[in-house]
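Partial complex: the chains shown occupy the same locations as in the complete assembly.
As written, the chain order gives the labels A and B, with residue 1 at the start of each chain.
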Amino acid sequence: MERVDGRRFDELRPIKIEAGVLKRADGSCYIEWGKNKIYAAVYGPKKVLPRHLEKDDRAILRCRYNMAPFSVEERKRPGPDRRAVEIGKVMQGALEPAILMHYYPKSMIEISVEVVQANAGTRCAGITAVSVALADAGIPMRDLVPSCAAGKVDGQVILDLAKEEDNSGEADMPVAIIPRLNQITLLQMDGKLTEQEVEQAITLAMQGCQQVYQLQIDALRRKYAGAEYE
Amino acid sequence: MHYEENMRVLNMSEILPLIRKEYLISLAKEGKREDERALDEYRPLDIRVNVVDKAEGSALVSLGGTMVFAGIKVDVGEPYPDTPEDGVMITGAELIPMAAPDFEAGPPGEEAVEVARVVDRGIRESKALDTKALCVRENELVRLVFVDLHVMDYDGNLIDACGVAAMSALATCQMPVLDENDKPTEERLPLPVHDLAVPCTFVKLGDSLLLDPSLDEEKALDSRITVATDQEHHVCAMQKSNIGGFSLEEVMHAVRVSTARGEEIRGLMKEAMK
């Protein structure tokens, strides 16, 4: 099968990750993933506001996913819509299992993803960027959380759908994993897949995540050259 | 397993004491549940359709102590610019204060948004509703199908109760035929519904997957996964939710059980729609 941009079925789009790109945030990351341009920032651990959300034995995690009004074809009204609210929620579910939340009782970690230019796969790129930003912020984690989608286009299961592929495709399945634990912490799917195709797609996406994982580590290495990671 | 221990600390429920969770986990390890169900067994599911005269389609679903109304209203309006030939389905869920002591009035929170979007995705991706057949005039006028989920009593597993209610209401919906001026007439026609998508939700407690979690099981959960399947046993939507993770094997187990149970629920739906 020939893909629209000439990639192999198991090939990622070009990915560029840079850690520590913002001044104010405690940790930050910029990612270009194909034509996606996304920033991630981490603030915290800090005091919990409003107070009644505080947990005695661990930190709480707040995740915000937002698209700039000019990041998509039709101008988007500012502020998160229902899609963004859902993505914020699944991002939290994908990332929190990797963070040592009990290291910071009674505190809050705030995560932001801002999509400046969108082109299919923003949630995977966002999760990937956030976990680099978390590392940049010095938040202790069990592991980084790489993320990547698989899908089905023209009857074939392929990795990391571009916008055109997503529009015409039969299924899309974003996945995130904690590599050291071999656990899937993000899994969504829409489209139609047989049981076999589901297994095939998850397996392929998990392999993609492993590639993304290396890129995350490289980015942190570049930023903290000389420091040991892994 | 090192992972498991960490996860336990991480996800310790704030509501239910750890001891209660440990008990449910130890039960599940032996394949048991508090209400004596099997791990892959649903609570009693009651489906009634055409329960609200004012709605073009409606269903009242009870799943254990969870109770949900779905109501369908069909209107006309403009199509989305990127799908000029498709009718539009809009799904909303309200977790009204009646349903639980901790549900707040106000615009839908992230829980309600997720329920509505997962239910919507299951139906949409199964192509159960033929949106092409809901086009009146391309680029100009299409039917709008509002699916409103009104959760009256919350006793766990909202997604499955809402999914079954929405699908049953759509499948029995009688929409008004339009006259030449696009005004609704008294004449009625069924919605073009060609499939019955069914979501099945599991929670992971320790190493066990429990289908159709009760409220207590939900409060103790490590992680949750929903798999929606269609008539031809295709998977049409999946959603891993909450904190925690799954192995590939666990996901595939959930897929297999969902396919089987989905078929049984479709049977109940068809029975109720007779």
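One rule holds for everything that comes next: a contact is a pair of C-beta atoms (placed from the backbone, for glycine too) under 8 Å apart; a residue touches a chain by one contact, two chains touch by 3 or more.
Worth saying up front: this structure is predicted, and the values here are computed from it rather than measured.
**Student:** Each distinct protein chain appears once in the view. How many of each does the complete structure file actually contain?
**Tutor:** Whole-complex stoichiometry, label by label: A x3, B x3.
By our rule, only the chains that are shown with their structure count from here on.
**Student:** Help me check something: in the complex, which residues belonging to subunit A touch subunit B?
**Tutor:** 55, 57-58, 74, 82-83, 85-86, 88-90, 92-93, 96-97, 101-102, 142, 173, 177-178, 181-195, 198-199, 202-203, 206
**Student:** In their shared complex, at which residues does subunit B touch subunit A?
**Tutor:** 3, 6-7, 9-10, 12, 14, 81, 108, 110, 113-114, 116-117, 121, 124-127, 223, 225, 230, 233-248, 251-252, 255-256, 259
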